[in-house]
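Sharing a structure below in structure tokens format, with a few things to ask.
And now, subunit A:
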Amino acid sequence: MSAPLLSINNLTVVKDEVPILSGCSLTVPKGEVHVIVGQNGSGKSTLAATLAGKPGYQITQGSINYLGKDLLTMTPEVRAGEGIFLAFQYPVEIPGLSMIEFLRASTNAVRGYRGEASLEPLPFLDYVRSKLKVLKLGEQFLERSVNDGFSGGEKKRNEILQLLLLEPRLAILDETDSGLDADALRTVAQVIQELRSPEESFLIITHYAKLLSCLTVNRVHVMHQGKIACSGGTEIITDIERHGYAGLFASL
Partner candidate 1 sequence: MPQNEQEIIAKTTSKSYPFGFRSVIATEQAERGLNEAVIRFIAQKRDEPVWLLDWRLAAYRHWLTMNEPTWANVAYPQIDYQAMHYYAAPKQRQALNSLSEVDPAIRETFEKLGIPVFEQERLAGIAIDAVIDSVSVATSVHETLQNLGIVFCSLGEAVQKYPDLVRQYLGSVVPANDNFFAALNAAVMSDGTFVYIPTGVHCPIELSTYFRMNAANTGQFERTLIIAEADSYVSYLEGCTAPRREENQLHAAVVEIVALENAEVRYATVQNWYPGDEQGKGGVYNFVTKRGHCLGKRSKISWTQVETGAAITWKYPSVILEGDESEGAFYSVAVTTARQQADTGTKMIHLGKNTRSTVIAKSIAAGESRNTYRGLVKVGSKGEGAKNYSQCDSLLIGGKSSAHTFPTLESRQTKANVQHEATTSKISDEQLFYLNQRGIRTEDAVGLIVNGYCREVMSRLPMEFAVEAKKLLSLTLVGAVG
Partner candidate 2 sequence: MSTRQLKTQQKIAQPTIKKGVLVVPKNSRMELTEGAERPNQDQEYEDIVIETGGRLLHTVYKTPYKSRSVAIAANASYELRCLTVGEQQIVNNLTVELKGERAEAHIFILTATSGTSKLQERIHIIHRAPNCTSTVLHRAFASHESTVDFTGTISIAPQAKKSNAKLTSNGLLLSPHALIRTRPEFEILTSDVGCRHGATIGELDEAALFYMTSRGIDLMQAKRLLTVAFAKEILTGMPEGPAKNESTAALDYFLDHAYAV
């Protein structure tokens, strides 16, 4: 068995002096799709933020091992270069910065880190076009300012577009499915299925079973009070749907 892609060990994360993750441990092997569910406040988004390196969080205990390296010493842009991608739950707006310029800067930054050549504007445009098609987005999308005036669904599709362009090894989707209609959901699920490879893993944070019904999921984790309370197969989701979280925790 090859070394896991990601290994979180006994992690405690504090924000504004309040511990949000307490002794959280999680392992994600290469090439797998893992799902994280949990009630609001269980620490799901904090886990995602910590993996991406968001400022404002103090790690007071534990470690994160990624591809055999210590993730916590890497800045966010270095983590991106190393292949970590976070699809934000609430993507921020950057008025004035055009999508095409942003996408090119980001793609070339990550390619540069990996020692690949930068893409010139025209070849890059072709590259983006192919990805736009997959997500059924028109080209005028590229002229708009990043997330500025985007509907909720457009913002989420923008995140997935970037996922397609940056080809990460670990894609963390923070409630990407909320705000998507059935069609968009199916498209996203297709994208994930097609991106699956022995080298790529997904960590999907979600509330909804809908997305998961279109995907092959390797493992489901339930977060509760800042740590993984239990892990198993998709039967956990069914359990929660039937008995609620209370029911699930009672049976533990």
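For anyone wondering why these and not others, all candidates are chains of the complex that A comes from, given by their letters.
Assume contacts are C-beta pairs under 8 Å (C-beta built on N, C-alpha and C of every residue); 3 or more make two chains touch, one makes a residue touch a chain; residues count from 1.
For clarity, every value in this text was computed on a predicted model and none was experimentally measured.
A.B. asks: Determine, using the touch definition above, which of 1 or 2 touches subunit A in the complex.
C.D. replies: 1
A.B. asks: Using the touch rule from the top, collect the residues of subunit A that touch candidate 1 in their complex.
C.D. replies: Residues 52-56, 75-77, 79-81, 85-86, 88, 91-92, 94-98, 101-102, 105-106, 109-110, 113, 145, 162, 166.
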